[in-house]
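Only one protein chain is missing; all other protein chains are in place.
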Amino acid sequence: MEFFLIQTLNGISYGLLLFMLSSGLTLVFSLMGVLNFAHASFYMLGAYFAYQVSTKIGFWPALVLAPMLVGLIGMAVERWGLRTVHRYGHVAELLFTFGLAYLIEEAVHLVWGRIAVEYRVPPELDGPLFTIYTSQYPIYRGFMMLVAVAMLVSIWLALTRTRIGLVIQAALTHPQTVEALGHNVPRVFMLVFGGGAALAGLAGVIGGNAFVTEPGMAAAVGPIIFVIVVVGGMGSLAGAFVASLLIGCLQTFAVALDWSFAALFARFGYTVTSETPLAALWNIGLSQAAPVLPYVLMVLLLIFRPRGLMGTREG
Amino acid sequence: MSATPSFAANHGPAIELRDVHKSFGTTKIINGVSLAIPAGERHAIIGPNGAGKSTLFNLVSGRYEVSSGRILLNGEDITGLKPYQINRKRLSRSFQVTNIFHNLSVYENIRCAELWSAGYRYSFWHRVGALKDVQQRAEEVMERIGLAKRRDVPAGTLTYAEQRALEIGITIAGGSNVILLDEPTSGMSRTETARAVELIRQVTEGRTLIMVEHDMGVVFNLADRISVLVYGEVIATGAPEEIRANPAVQEAYLGALHKEDDAGAQPAGDAAHA
Partner (left out) sequence: MKYRPLNLGRWLIWGATALVFLVAPLALRQAFALTMMTQMGAFIIFALSYNMLLGQGGMLSFGHAVYSGLGAYITVHVLNLVSKGTFSVPVSLLPLVGGLAGLVFGVLFGYVTTKKAGTTFALISLGIGEMVYACVLMFPDFFGGEAGVSTNRVVGEPFLGITFGPAIQVYYLVAFWCFASMAAMFALTQTPLGRMANAVRDNPERAEFVGYNTQHVRFLQLTLSAFFAGVSGALSCINFEIVSAENVSAIRSGGVLLATFIGGVPFFFGPIIGAVVFIFFVVALSGFTKAWLLYLGLFFVAMVLYAPGGIASLILLQLPVIRARRFREMLVPYALALAAGLVALAGLIGMVEMVYRLSEQGASTVLGVLGFAFDARTAPPWIAFGLVLAAGLASLRYAARFALARWNAIQHDLLARQP
C-alpha cells in the first residue's frame, strides 16, 4: 500500500514534469504548425542556466532568470532561424530544429563539458514533506508538482483571459485576418515560440536538480515527449495531459517492479530454463524493460488507434 | 479499356444518392439529399455559396463520410469506401482548388493518373518509360487538353488556366466513366471558359458527368439536367428550361436572371440568405 502510494505520487510528479514539456511542445505545434525538435534542448538549457545562476547567486533567482534567458534564446531562434525556413515547408522547419538540437547539445559539451554537473536541490527544499507509513516524501517533489500546476493554470488563464491570448488563439486559424486587423503576427509567433522555450526552460530548472543535469538529458527525455505527443494525439493538450500522466506512472512503477513473464509462468507451474526458446525474452524483468515501455505503448496505440487517445484528424 | 459504360450490367442510374445527410459536429451541411443520375447524362449542380455543393462531391468521391444515407455507383453501394477504392470503380473527380502534383511534369501528372487503370498497380519491375500503352494514352489526353506542347514543364510552373486544364486532364486520364468536375471554369476568362466548355463536352461524350458550376452560361450550355442545392437540400431538379422557370429557384438563387455573369461572380440574388 505504501509502495503503491509513494510510486503513484512519484509517477504523478514525473508525469506533471513531462506534461510541462509536452504542453509547451503541443502549444507551439498547434499555434505555428512547427514541431520543435529542440524543445528538449531548451529544457536542458534551462537546467544548465539554472545551475550557473544558482551556484553564483541562488536557486530562487535562477527560477526566474533561467527561463527568461531560455525564452530570449527561443525568440532569437524564431526571429533569425525559423522565420527564414518557414517558406520551405514543415519538413525544412523540422530539420532546422533538429539541427538546432544538435548544435545546442554540442554547445553544452563545449561550455560545460561532457560529465554531469552538480546542480543541487536548494537546502530549504531538501527534506521530507510528509511521511506515509515508513517512507518520507520529499518536499522537492511536492514543489515540482506545485510549480507545474501553477504554470499550467497561468497558461490557461493567459490564453483565455488576456488580449494577447485571444490574439494568439485567433492567429492560430486566421493569421491573415489577424494581421489585417493590425496585430503584428510575426511578433506574436516570436512571442509564442519564445514562451514555449521559456516553459521548457522552467521545466529544466525544476527537473534538472531533481534528476540529473548532463549533456545527454535532452536526448533522454526528448523522444519520450514526442511519444507522449503522438500517443495523446497531435495537437491535443488534453491528450498530452493524459498521456504524460500515463507514461509518467508507467515508467515509475516499471522501474520499481521486478515482474517478468518467467515469474508469471512459474506461477502456473512452468519453469523457464536456458533451453526454452526466447528464454531471454521471458526472463526480462519489468525494471529492465522500463525504457522500452513508452515506445511499446506507442506501437500498440498506432496499431489499434492511430489517431492517438484524443487526437483530432491529422491536419 | 473503352470509355463507354457497360449498360449491359446495370440499367439503373450511374450515381444515386439516397437520403444523404452530413453534419460536421452540430452543423448540418447536407440535409437529406436524394438524387438519381442516369448513365451518360450531363448533370449540373448549382446553388449559392455555402449550399454544400463541394461537400456533396466530397461525399460521393469518398473524401468525407456520410452521417447517414447511402450512395450507389452503378448500382453498387459505395457508402463509406475510401477515395482510392471508389476511383478504382471508375469514378474520378476534379478539385475546385487545383490539386495537381506540382513537382512532376505535365506528362508525368497524366501518366500517374493512368497507371492504376492500365493495370500496373504497385509494380516495381516495369520500366515506366517502356510502357507504350500508358504513354500513348497520356499523349492522347495531353492533346485533348491542349497541353501537348508543355509536356515536360513542371506542373507547379504552369499558368492558372493551364493548371485547370491539367486538373481536368488528370480527372479524365484514368478512363473513368463517371466524372465529377468541381467548378472547372472558376477564375477563367471568356475565351478560356469557351474552350473549357468544348473540352468538357468532348471528353464526357458517352460518360456520366456531374458538374458544380457558378457560371450559368456554362451550365445552360452543357447540362442535360440541373439540380439546385440550397442549404443542403435539393429544391428542384429538372431540365434547364424547367429550372429557369421555377419560381422557387428564381427566388432562392437566380434572382434577376437577365444578368449573365461571365466570370462566375455571384448574381445579385445572393440575398437568398434572407
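Order as written gives the chain letters A and B; numbering starts at 1 within each chain.
The definition used in the following text is that contacts are C-beta pairs under 8 Å (C-beta built on N, C-alpha and C of every residue); 3 or more make two chains touch, one makes a residue touch a chain.
These numbers were taken from a predicted model, which means no experiment stands behind them.
*Asks:* Give the residue, chosen from B:66, B:112, B:197 or B:252, that touches the chain omitted from the document.
*Replies:* Of these options, the touching residue for the absent chain is B:112.
*Asks:* Quick one: which of A:191, A:205, A:234 or A:272 touches the chain that's been left out?
*Replies:* A:234
*Asks:* Which is it among B:103, B:136 or B:202 that touches the chain not included here?
*Replies:* B:103
*Asks:* Of the residues in chain A, which ones touch the absent chain?
*Replies:* So the residues of chain A touching the unseen chain are 29, 35, 81, 84-85, 88, 90-92, 94-96, 98-100, 102-103, 106-107, 109-113, 219, 223, 226-227, 229-230, 234, 280-281, 284, 288-289, 291-292, 294-296, 298-299, 302-303, 306, 314.
*Asks:* Since one chain isn't shown, list which residues of chain B touch it in the complete complex.
*Replies:* 61, 82-84, 87-88, 92-93, 95, 99-104, 108, 111-113, 115-117, 120-129, 131, 152, 154, 157, 170, 173-174
We take it that only the chains that are shown with their structure count from here on.
*Asks:* Take the average of all CA coordinates in chain A, do the same for chain B, and state the distance between these two points in whole angstrom.
*Replies:* Distance between chain centres: 47 Å.
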